[in-house]
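The complex appears here minus one protein chain, its other protein chains still in place.
Right, chain A next:
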Amino acid sequence: MDASMPHRLELIGITKQFPGVLANDNISFSVRPGEIHALLGENGAGKSTLVKMIYGIMQPDAGEIRWNGERVTIANPKAARALGIGMVFQHFSLFEALTVLENIALGMDAKIPARELEGRIREVMTRYGLLLDPHRTVATLSVGERQRIEIVRALLLDPKLLIMDEPTSVLTPQEVEQLFDVLRKLAAQGCSILYISHKLHEIKALCDTATILRGGKLVDTCDPRQETSRSMAEKMIGGGLKDLVKARDRVFGEPRLHVNGLSMPAPDHFGTALKNVCFTVRAGEIFGIAGVAGNGQNELLLAMDGELPTDPSAIKLGDLPAGAMSPSARRRHGLSSVPEERNGHGAVGVFSLSDNSVLTARERPGMVNMGFINFGAAKTYTRKVIADFSVKALGAGSTAGSLSGGNLQKYIMGREILQRPSVLVVSQPTWGVDAGAAAAIHQAILDLAEAGSAIVVISQDLDELLSLSDTLAVINGGQLSPKMQVGDASIEEIGLLMGGVHGNTEAPDAIPA
């Protein structure tokens, strides 16, 4: 890394305005050849907008982009690729029914004969240790393997700058390590990497430089190895971070939720069947369920909260068989849930918050009288949720859709928690939520457990589960591992369980396209 060489990429005063929000305000930083540069920030900090301008998807309103020292205008992604900029998106664009080779061929700007392309693909794969059979159908691949296709696709163009957008959010710890090896190899060969993430320990482990954005502005460019995770987090959220208050030596009470031999066919073509899921959660206990997305988490949540009926004795609330009860009946018996999808599942976007309170809180706090809704009571309850959980909303009359993801999640959590559930099932409680709101949500979960509720937290974020839960199990392919104490579990073991059959290329191709 010779300082006299021109910068690979240099941004000078990049500004982008959207209706009502300044997404990027005068951002300047540069990336040297072979540097792994982190772009760090909360949701809405302006990372994606910035990267879209570098990749030619959007044009800046002001400022300039320099490539190897020369000023460039990147009109579209094709122009970006021609310059040598590659990008791996967070959401893959792959056809499930086609093979790896066919998918890559479809994404190429130039038409290359299949045989030659296959040779080049195999060469790239061996060079970087990205093992994958080019003739396998995408539908049979795990998420980590699918990501490899996207990486190979980008590497075939021999990029000088590779942009990775939140690449590890769907990977197991082992897959993350493999990815980091690939990225380090690339950097050693002179390719610059712009690595977008909000996971601080990864950035400390991988990156040479970190640029931190907050609210569209550049806060700091620093060396992550010289910083602590905490100092970076505080720059990212712009304030002190509160510590979670978790009592030591917690004692658990009576078993509140039994799931016993729960098996269920996949509810639809894209679903996962549940196979003999068993666990018990006691009063005061936080039970975490880890796993890569799409391994039966949604089905498990729907089975527990009553949206999908099961065998009556497969789910028990205390001693009461609840498997055949409707969601309302389960709520009456003290089971609340918070689904992963907030807008459209946990809440109705076009309804006011007050009307959204009627959705699940109409019975326990008593908003219904003789079949008619007491809207005054709904409003009072909603105001209490807003106040107690510091939801940023204009009032009980604001529509749920007008709230940010974090605020809507705080509202939904509050709506369920203030009903004092004896069992709470939460899926991805802080997914896409800013750090401040995430801390508040975590504390609310801990407080509810402290008050004696049994809690199930389903999450893809292993760090979240390790800091929050008392006990933990891993779901893979609809099967749940045995329960372990969080203190006793090793990350490697959990990672292997998360990979399960999916990480194994010898696995039977169970999902025909």
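By definition in this document, a contact is a pair of C-beta atoms (placed from the backbone, for glycine too) under 8 Å apart; a residue touches a chain by one contact, two chains touch by 3 or more; residues count from 1.
Operating definition for what follows: contacts and distances are computed from a predicted model.
Looking at the choices "Siroheme decarboxylase NirG subunit", "Ferredoxin reductase", "Nucleoside ABC transporter membrane protein" or "Anti-sigma regulatory factor", the name in the UniProt record of the chain not drawn here is "Nucleoside ABC transporter membrane protein".
Only one residue from A:345, A:384, A:420 or A:483 touches the chain missing from this view: A:345. If you put the hidden chain back, the residue from A:73, A:93, A:189 or A:328 that touches it is A:328. Residue-wise, the contact with the chain that is not shown comes from A:362, picked out of A:81, A:146, A:258 or A:362. Touch with the hidden chain on the side of chain A covers residues 17, 19-20, 59, 61, 305-307, 326-329, 331, 337, 339, 341, 344-351, 355, 358-360, 362, 368, 371-373, 375, 399, 401-402.
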